[in-house]
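Quick one: the structure is below, and I'll ask about it shortly.
Shown here: the complex without one of its protein chains, the others still in place.
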Amino acid sequence: MLTLTCPCCGVAAEETELAPGGEAHLKRFGPGASDEDFETYMFARKNPKGVHFERWRHAYGCGKWFLAARCTATLEVFGTYPAQTTEPPADLIARIKTRRPDWEGCK
Amino acid sequence: MRRYSVFAVAREALRFHQGWARAWANPEPKKRYDVVIVGAGGHGLATAYYLGKNYGIRNVAIVEKGWLGGGNTGRNTTIIRSNYLQDPSAAIYEKARSLYEGLSQDLNYNVMFSPRGLLMLGQTEHEVRGYKRTVWANNLQGIETEWIDTARVQKLVPIMNTLGPRYPVLGALYQARGGTARHDAVAWGYARACSDMGMDILQNCEVTGVRSAAGQVQGIDTSRGPIDCGKLAIVVAGHSSVLAEMAGFRLPIESMALQALVSEPIKPCMDVVVMANTVHGYMSQSDKGEMVIGGGTDGFNNYTQRGSWQHVEETVRALIETFPMLSRLKMMRQWGGIVDMTGDRSPILSTTPLGNCFVNCGWGTGGFKAIPGSGWAMAELVAKGTPGPLAAEFGLNRFKEGRFIDESVAAGVAH
Amino acid sequence: MSTRLATGGRLIDRTKPLNFTFNGKRLRGFAGDTLASALLGANQMLLGRSFKYHRPRGLVGSGVEEPNALVGLGRSGRFEPDQRTTTTELFDGAETVSQNHWPTLDLDIGVVNNWAYRFLPAGFYYKTFMFPRFAWKHLFEPIVRRSAGLGRAPSLRDEDRYEQAYGFCDVLVAGGGVAGLAAALAAARKGARVIVLEQTAHWGGRAPVDGGTIDGQSPDDWIRNTLQTIEKMENVTLRRRCMAAGLYDHGYVLGYEQIADTTPGDGRPRHRLWRIRAARVVTATGALERPLAFAGNDVPGVMLASGLRDYLVNWAVSPGDRTVIVTNNDDAYRTALALHEAGLVVPAILDARASVTGALPDAARALGIRVLEGRGIAKVHGGKRVTGVSVCAQAGEGSVLEDIACDAVAMSGGWSPIVHLWSHCGGKLLWDAPRAMFRPDAARPPTGADGQPMAVAVGAANGVFALSAILAEAKDTAPAPAIPAPDDEAPMAPVWVMPQGAPDALRYKMWLDFQNDVKVSDVQLAAREGYASVEHTKRYTTLGMATDQGKLSNINGLAILSDALGQPIPATGTTTFRPPYTPISFGAIAGEARGEIFQPLRRTPMHEWHATHGAHWEPVGLWRRPYTYLRHGEGLHDSVRREVRNTRAAVGLLDASTLGKIVVKGPDAGKFLDMLYTNMMSTLPVGKCRYGLMCSENGFLSDDGVVVRLSEDSWLCHTTSGGADRIHGWMEDWLQCEWWDWKVHTVNLTEQFAQVAVVGPNARKLLEKLGGMDVSAAALPFMTFTEGVLAGIRARVFRISFSGELSYEIAVPASEGMAFWTACLQAGEDLGLMPYGTEALHIMRAEKGFIMIGDETDGTVIPQDLGLGWAISKKKADYLGKRAQERAHMANPDRWQLVGLETLDGSVLPDGVLALAAGVNGNGQKNTQGRVTSTYFSPTLNKGIAMGLVRHGPQRMGEVLDFPTEGGKVVQARICDPVFYDKDGEKQNV
Partner (left out) sequence: MSDPVSALQGQTYDGFARITEAGLHGMITLRADLASKKLAKALKTQGFALPEPRRVMASGDRSALWMSPDELLLILPYDQAAPTVAALEGALAGEFVLVADVSDARALFRISGARAPEVLAKLCPVDFARLAPDEVRRTRAAQVAAALWCSAPDEFSLISFRSVAGYVMGVLEHSARPGSELTCA
């Protein structure tokens, strides 16, 4: 039963107030994209056992989507950040590296 | 192999059962096998068994990180059914169900397959239409199912509240030959038979890498040393993506926690399996007397084998509404497993971008019922290098082509 | 015999006698009793039967660990099976019955299993019952099932109520013994917000029974003083009868509070389930005493030494007159001393240790109690009650040295810290070899959201038993560095089998799991057969799978398994600890959510009117919509047909309030809607309506509805009833996460408006009667809308039709919805107005060939399949789902496509039936070429009509398809245009 702090309104919300939304930072491919790129966008998932970036919506709160960095093996939350970005913020990356020295970074 | 029978038990009783042999051997890894199967769960062991039985391939190792049968095989709600809507699903699940019917005799190990009947309740007009559609499909697929009315549902399950008021039971999709089996025994029975064929079951042997050359698999590295192989089959529900990454490709899979729970044991009160998909609950009574209850899946990636509590509440609420007597029973134990969820919630039995490497995964919440059929089809895929008719539609390429096998259209959830 | 002593009993109030029954027998106990102590005090030692062999079972313990003494409690709507007597407080009028026997507790036929025990070892059923094939289901399984199970199933609806609550704290202390109270006090003094949960009705745990001094005070005094201090602190909440049932991720603790168990029917909730979020959890859960494995250790009268002591001290109940103590540690001597002090006889203390010194043994010796060193029990005598024990050397093979007559045996195999809560969420254990126990490994605790330790174990739960050490440790709420033995106690000696060299015949009589009948021999058999993982052994033998979940049996079992495998105990490890710590009621888990408030029921403003006017309801999402309005004596079909015919002939009224209504506004709103819908919405003129389709990014049709251009920069999007929240969320997802620089706002106004459809030839007349607005064909043409006042109510009127009739949909403020509905009913009185429900709606749309999301679509259908190509813009470079629809399988001309179907005999095709094609596929399944998606009897056309998806369907008009139905019957239907009624649209466009 997770708790995540919504970066948009600051509430430390519990899981039942949130809606999960799958892997973060997917790049959308539309018309003109190759079958491979489109398949990757739609289906290929990192699904790592370890550091993971994912989407959540503060559905029962401010209604905003946000992103979270979380360990799927321990459920440790490294941080949350706004959804309006294409990559995790540098300070979050640094924090994850101190917590998980073996982590290979965003691939 | 010493055969199991009532006479054998009687003979052993006289000498305090000192004469029983090991059910399966505990060998050291060999340097090379024709086929290495990663994952000694039901699917992996069944794959090995049918490789030996159907194709005579016996130089096989089944490599297991923990203890055999310790993944989802040993932590599911043991439901067996084949009343699926789409042809490919119906075919493989019905193959599995029919193999289950004779599995105890085939393996000489009582897996306690109990075809006690299975009901999927129709509680909205929409659901009723979906199940009727399934019945027609099943008739053409050669699967015996029928739509039964509320009165018959009530007769089959006297403890059910069919009147609602919220979601009155309008009838049910009934598969009389569906039921349950003893989950551990399925893994143990296959393991014993594989071991007897000379296959090596390597427990406590974790795969740490997949070796390949020129696009062909060469072997694996494990916590018990490197092992070469001619062919590699990855059958590790829950950890499919982790193994796929070692093999150098990505799967349309996310690992999520699925929960189940049991009540304290009570005397028999429900002789069939009941699934109520509108309210997301399903329940059967085990031979020990526990009410075995399946819960919902979390919506986020999770490898901890622990789920989120609210799903237990949701399930229990729904079941009390349908089975009011449940309210005064007690939950004895809850647990979780990690399931592979694919892009269309149907399984994958497929060749992979790596030559001679095959994958069997993505069974989601419905893997146990498929074990014999899955093993049968996977053995064919591994032995021949191309899928037979049972596996043909379950290839990875379907995601690129947009050719999905979507079961949720009729039933909402698949278990 | 067991009896109530004349004096003593620190928990009972002898001035308050309570009456209760056991198997119909009237018995008496006192306030403060548990069911167990009251039963034992009334000389009821035999309380149940075991699971497999149906052996007689009596009390073993005095708390949560009790595996045997389970009863059925209460009657009718308050009957509950498997109630643990040791943790159930006695109340006046309690009715109890014993379980798992037939016909009676004393004479149980099932005990034949016991005589055949040698033929029924662990897992025998895996090796037998296989032939003939049908026999398992029809013969063996029913027998197994009937003899298994414990209590009778309740049959009635639960009469009690339940609730839940949320709690928050910095420190949650699980357990209100000395360690827990001391830890709570220490944390509270540092300013933390603290919650303390104690599962029993009493604070202080074992200390008052076990004695000793704490900070120079007696345990009772220390507890009283500490509680007084704590109760004055505002930052501490104390809860008794509230068990910490489970620890979940991110510091989420389940607390199971029992409120009204002893006052059934008093109106209070019976149980309350707390969901507490704690920054840190202190597990002060104590320890459990282990039984010893000797032959006959399951005979009623053989009890845990600590449990027996509890009955004596807490409830003044003596389990027997002559009690033999058997132990491997000093603690059990306390039981001997307590028995002696109560004036009862202890014929001997059998101590497995070769030599015994120390304060407690010395005290026993000083009282003249025989202490036999290096001795154990070879065998217990007796059937339904202990009559004596045979003594042997622990080091030997069981030769009898002497027989001692006794009627009770108190055993102690040492103590195991209760590590459940610690372990639930990933905390690891270490093996403390000298004291033969698993205890929490402080270096590998469960971790929380921040990755930091979220639990700390204190006191006996941490393997710290000395009161002085407990206090010191609890004060800084960190594990003590050194683990001292209990005050002045000599080390224990691990004893897993008694005697050490016991032969098979004895091992077959040594119980590990009393409820499930698992013996030492069973675990050894499992090991021999290769079920070597502790999980395999557990599952093969069922060790630890009973209602006590192995609280008594697990450590002994895995020690024996380790021995059999020749490996150290830590190499074997433990099975997984799973919540709940002890079973908790499903009632509490469901909480308030039952009956009327089982789920939210969404009501439109006209809901009550429908309910009082014959509505036969249909659930639609969380809404409930009238399927039809039944008139007196009318069947469902007749009612629906009446509604259709009336609407087509006169005028009908539909509550369409559940339709989703989302306003999309902003400079980029047009661009956004062009991405969202398959067709072009940016070009829609202000004041006009357009039907639109939405697809998922995977290409499948997901929702449809009429889009209205409200103003230059705002649109109103209607969605399906079930789709409003989903589609609104979908819009926000794209706006927030993909196109966050687009200037678009959305707001879901579904509930702001009641929406009423006025449908039929007389619709315009009705609106004109309402008055206030020009609704003429010229002023309000088809597919336009206007705003104004209708019947004196602010209204937005859309000229749209889902039935093919002249039709208006009127949106009014929800607060005036009922008033508007009433106005319509009045105005329509002489126009032949009738309300109609969803089924009539569905039939009328099917007559017109309009698709329905959820019928024609099922998540696998793309708009191109449905002949909706006209609604897919060819001009747009992109829309959600466009790329997906270009994939090979979706562009395949062989896809099934929408057509109409009419049976040759006019009958109604069954729902969902499939069209047969020639041959079979590779799996032997019959080939198909289409399916029915919607099928109805059309009251308008007086025959069956259907829509379906058929391979190459639109090119096969007039072809006849075979639809196999029940019993091999085939219904034939001809492919036709899906528009069955008013093909030219003349009726709606007047």
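Letters are used for the chains, namely A, B and C, taken in the order the chains are written, and counting of residues starts over at 1 for each.
Here is the rule we use: a contact is a pair of C-beta atoms (placed from the backbone, for glycine too) under 8 Å apart; a residue touches a chain by one contact, two chains touch by 3 or more.
Computed from a predicted structure; not experimentally measured.
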Chains shown that the absent chain touches, full complex: A, C
Contact with the hidden chain (one of C:604, C:679 or C:720): C:604
Selected from C:114, C:213, C:576 or C:752 as touching the chain missing from the view: C:752
Interface residues of chain C (partner: the chain not displayed): 161, 163-168, 193, 237, 259, 266-269, 272, 275, 277, 592-593, 596-597, 599-605, 622-623, 663, 665-667, 714, 743, 745-747, 749-753, 791-794, 813-816, 818-820, 823
Chain A residues that touch the omitted chain in the full complex: 8-11, 13-14, 16-17, 59-64
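Basically, only the chains that are shown with their structure count from here on.
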Centre-to-centre distance between chain C and chain B (centres being mean Cα positions), rounded to whole Å: 22
Gap in Å, rounded to a whole number, between the CA centres of chain B and chain A: 30
Per-residue overlap in chain B, given as positions that touch at least 2 other chains: 304, 308-309, 400-401
Sites on chain C at which at least two other chains make contact: 248-249, 252, 426, 698, 884, 887-888
Touching residues on chain A, where the partner in the complex is chain C: 1-3, 14, 19, 21, 28-33, 35, 38, 42, 55, 57, 59, 63-65, 71, 74-77, 83-84, 99
Touching residues (chain side chain C, partner chain B) in the complex: 51, 78-82, 118-119, 121, 124-131, 133, 136-137, 141, 144-146, 148-158, 160, 246, 248-249, 252, 254, 275, 425-426, 504-505, 508, 521, 525, 528-533, 535-536, 539-540, 542, 545, 547, 549, 576, 578-580, 583-587, 589-591, 593-594, 598-599, 601, 618-619, 627, 698-699, 854-855, 858-860, 884, 887-890, 910-914, 916, 921-926, 928, 931, 964-965
Chain B to chain A touching residues, read off their complex: 239, 241-242, 245, 250-255, 298-304, 308-310, 343, 399-401
